[in-house]
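Questions regarding the structure given below will be posed in turn.
Note that one protein chain of the assembly has been removed; the remaining protein chains are unaltered in position.
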Amino acid sequence: MWQNLREIKVAMLFGILIPLLSGCWDSKEIEQRANVLAIGVDIASEKERKKEDEISHLSKKFPIPDEEMIKVTAQIAVPGEIPLGPQQPGGSAKPVLVIEVVGHTFEDAILNLQQEIADELFLGHLRIIVLSEEVARSGTNRFNDFLRRNPEIRRTASLVISKESASRYMKIVPELERIPSLYLADLVDNLSSLGKFPPSFIGLFWTIYSSKGQDPYLPYLEIKGKSSIQLNGLAYFHGDKMVGKTNPLQIGIFMAVRGIGRGGYGAFVEVPDKNESVLVRAVSRKTRTKVTLKNGKPHVSIKIQYESEIDEKESASIQLSDSAILEKIEKATSKNVKASIEKLIKSTQKKKADIFGFGEHFRGKLPKYWNKNVKTKEKWNEIYQNVTFDIKVDTHIHRVGMKSK
Amino acid sequence: MSLLRPKKRTYKKPQLLTPSKLVHQKENTPTSSSLDETEQQIKEILGNNGDLKIKHFKIFGSFSAACVYFSSLVNKDSINKDILRPLMYEPEHLIGKEKPLAQLIDIILTETLYHGEAKVGGCLDDLIEFMLRGETVIIMDGLKEAIHIGTRKVDKRAIAQPETEQVILGPREGFIENIATNVALLRYRLPTPDFQVKTMKIGRLTKSTVAICYLKGIANETVIKEVEKRLSEIDIDAILDVGYLEQFIEDNPFSPFPQTQSTERPDKTVANLIEGRVAILVDGSPFSLLVPVVFNQFYQTTEDYSSRFLMGSFVRLARILALVFSLIFPSLYVSLISFNPELLPTEFAVAVAGGRAGVPYPAVIEVLIIEIAMEILREATVRLPKQVGGALSIVGVLVIGQAAVEAGLSSPITVVVIALTTIGSFATPTYTAAFALRMLRFPIMILAGIFGLYGVMIGIIFIFNHMLSLKSFGVPYMAPVSPSDYQGMKDVVIRSPLWWMPKRPDFLHPANQSRLTEKDNKVLEHNKVGNDQREGTSNGGSEGDHNTSGNNNLN
Amino acid sequence: MYIGYLNYVIIICWVTGGLILLTDVKAYNNASLKKEQKVSKILGWVNISIGFGLMTADFIYSHFMW
Partner (left out) sequence: MGDPKEITTLQATTILISTIIGVGVLPLPLFAVRAGETSAPFVTLTGMFLAAIGLVFITSLGIRHPQKTIITYSQDIIGKWLGRIFSILVIIFFLILTSLTAREFGAVVVTGVLRETPLEVTVIVMLLLASISCRNNINVFAYIHNLYVPMILAPVLIVVAFSLKNANPLYLRPIFFGSDLWNMAGGMLTVAALFQGSFIITMIIPSMKSPKKAIKASFWGILISGGLYLLIVIATVAIFGPEEIKQIFWPTLELARTTAIPGNILQRLDIIFLAVWVLAVFTTLFSSYFFTIHSIKELFRLKDHKVLSYFILPCVFFLAMAPQNILHMYEIIQFIGRIGLLITILYPAVLLLMDFLKSWRRKRNVAKSS
């Protein structure tokens, strides 16, 4: 019988300890959190700098010079305005609140932001961070530290570069979705499932940034018209600084070299001898990258196999009735792609941005060479400029659609 | 725990000479041979009762005797026809024979009386007890012994469908209050000499008959002995229901979890007996108590076994889910809302925040309030007469729920969560087990309010550890999950087809393990082959020896 | 030295000591384990006195030496 009294003892134990546990320290109701859904970062202008208050430090006593100040624009969900369940028509109030603050660092700006908001800022639902090109070119590293230390931040949040100032993205009111930042986030998230952009989220950006043999890349957005946003290329980095961008079609080329299977881009290919073109769309790709040393110099040979589909032809004069013409188109496509790849690689070599991760191949496959000659990221970026390439592209058109001619 | 144990107080008891004490004084004193004296003694003890009847008559017209009985307890018809008539009219075959007084009892018992339950008894206290149980006592002048005849007739309820354990498939019989009927219900399903019923009397006042039923050769002997031992140590004035016994024989009375299972269904009892458990029946209670139990049987029903295996397994999975729901759903909600909203999809999180915007309390308090309201509502609905109950539940659910949301007392999602939880707790077939989980929901909720998901986890670990440390008559409570037992595992999450379970679960340590025999399985195969052949085989599968014994009495 | 958690230690000492004295001593008595009963009695008082010792030490330290 006596051991049965244990429960009472346990209850007493907890009873005694309850005064100890006097509180729900971390309890913070969902409606008392200011859900920051998106953040845009710009370089603060002269006028905006003046607005800084002495919140996290006394002015003139901060080691970072004034020029480096940033402006953070945050989009915060207004709880009452986003209804539960199916949306009723006629909700005229704005569902989100957009606030601009300035600060020396990201955390500084967030602290300033908190000063303006009654509820505690909550970054757990931060879906997208927009950096303006200006900020990206001056270096992203100083934001990363805060973002990585904070456990609330999702590693799967998106990070994008904008051509215009990032604050404009926060203020856009898209037609398709009630909450602007969610539209923006979905837009970016869907890019990779549509094959328009390689997988890209903030965690991946960090991973690539910290590994020695590659440089990060991010989507580059541009505002078209009043409220539509377009993926306008790929921003590539040297270290943490953005050094250039590609045009949208080159993203497909980049994905091919990087070995991302899902194809999404189509390009017009001129049919030989016909002076007409057809739209060939990549369905999937297969890439093999081989790294060797030629006379002690690093050399990369890339072999890409395309599986494509003809989506559209321009005029009736081309007859897609026999396979010979397809073969010609295949050859032409391969040639085009090869030329584009070479061009893209050249331009990245010029900027010392190895976004393709060739360095990783050298590090993994030729560790002796790497340990002897490279070792650091800076060294690799130097070497990358002089890497020679050997590219082979093979296209197979498997489908032509429902039309027989 | 000396603090909690009340100190023994000694005070003088008032000396009142109650009838029971009088009987006690007369213990083992043989009845007097004088009819008047015996009658006097009986009247002294029971004379106050209006339903005590003493009828004087002459046996065979010559020996004066008295018939004593409680009119409320006996079958008067039987007394008139089967006792008084044959005794008063001298039967033909006895006419003219010499009937000495000394042999009178013998003659009456063997040649005269038409009643099957007639015995001879000598002590007054015994006789009184027999009378109190509804027997008729015949005292004869000049004889020290008396005859007592079982004429008990108490009105009983008809066998009806059990109210607490309804099934769609399966038998409709339920136990009733009368223990003889209950044992009959069991015996009719188990016509085997192995089925044994041991009886004992517990309760100083009620003297309730307690029957221990088991299958010899299947139930573990040590468990039977342990049951008998624990039962025999009970010393209480009254046992009114099997639940009284449960509290005395369970291993850990402070645990929220039931360590015995009570059921109203004879088929369930039989199924458990066959698995090697012991059933305890009490006169006056329509429930049988099954020991030893393990946790998983609380979410099993007999229906699982009578339906096909896919169906049974699916329903059981749903029930397990409901069980989990009823335990942790509100606390998960609390921790998601107040601690980790980042786990919710963004769109939903923002919407939930909107729904909660007007609620003044933290989620824990809100959930606790609604939960307690729900508990009260549930209890009220159970107690109310059926006609009013329906109305109340409508008022409770619709009006209060709707009004609470509109008044800003709770958010719509909270109402959804609580409703799901409450429904989940009703899906557990065993009332006691469902109750345990319903109770434990509250401490977990409070832990969730303090620590979020971490607190929920702590609570669950605590509950699991407690369950793992429980034992019911030597059987670990969480068997066969842990300690794991391959045979038993087949019947935990899914209900495997019956032919997959050829052995009885090992955790009950049954004396005989095999459930299916090799031969029976072959009969099964044979039947299936017979299906293919269609014609030609006139006696395809019916050649099994099930029916060859010839005793196909369907009575 | 960082001793911000000393008050927790003191309370735990008391609680555990009290629990031992309230539960285990009795339990061992019922199970007629004499040696264990003696040990548990000692251990319970040891914990309680450690608690008091720490409290006085903390009091002295924070009032006179700080």
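Lettered A, B and C in written order, each chain numbered from 1.
Rule of thumb we're sticking to: contacts are C-beta pairs under 8 Å (C-beta built on N, C-alpha and C of every residue); 3 or more make two chains touch, one makes a residue touch a chain.
Everything quoted here is computed from the prediction, not taken from an experiment.
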{"item": "Chains shown that the absent chain touches, full complex", "value": "A, B, C"}
{"item": "Residue among B:151, B:209, B:263 or B:346 touching the omitted chain", "value": "B:346"}
{"item": "Contact partner of the left-out chain, one of B:127, B:159, B:219 or B:478", "value": "B:478"}
{"item": "Omitted-chain contact residue, chosen from A:211, A:227, A:284 or A:301", "value": "A:211"}
{"item": "Subunit B residues touching the omitted chain (full complex)", "value": "339-340, 342-346, 451-454, 456-458, 461-462, 464-465, 468-469, 476, 478, 481-484"}
{"item": "Chain not shown, touching residues in subunit A", "value": "6, 10, 13, 17, 20-21, 25-26, 148, 151, 154-156, 199, 203-204, 206-207, 210-212, 357, 360-361, 363-365, 367"}
{"item": "Footprint left on subunit C by the chain that the document does not show", "value": "2, 5, 8-9, 12-13, 16-17, 19-20, 24, 27-28, 31, 33, 35-36, 39-40, 43-44, 46-47, 50-51"}
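Here is the rule we go by: only the chains that are shown with their structure count from here on.
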{"item": "Distance from the mean Cα position of subunit C to that of subunit A, given in whole angstrom", "value": "58"}
{"item": "Distance between chain centroids, defined by C-alpha means - subunit B, subunit C (Å)", "value": "47"}
{"item": "Subunit A residues counted as touching two or more neighbouring chains", "value": "3, 5-6, 9"}
{"item": "Multi-chain contact residues (two or more partners), subunit C", "value": "22-23, 26"}
{"item": "List of subunit B residues in touch with subunit A within their complex", "value": "1, 4, 251-255, 337-342, 346-347, 349-357, 359, 362-364, 412-413, 449-452, 466"}
{"item": "Complex contact set, residues of subunit A against subunit B", "value": "3-9, 21, 23-24, 26-31, 33, 35, 37, 77, 79-85, 122, 124-125, 127, 152, 154, 179, 182, 185"}
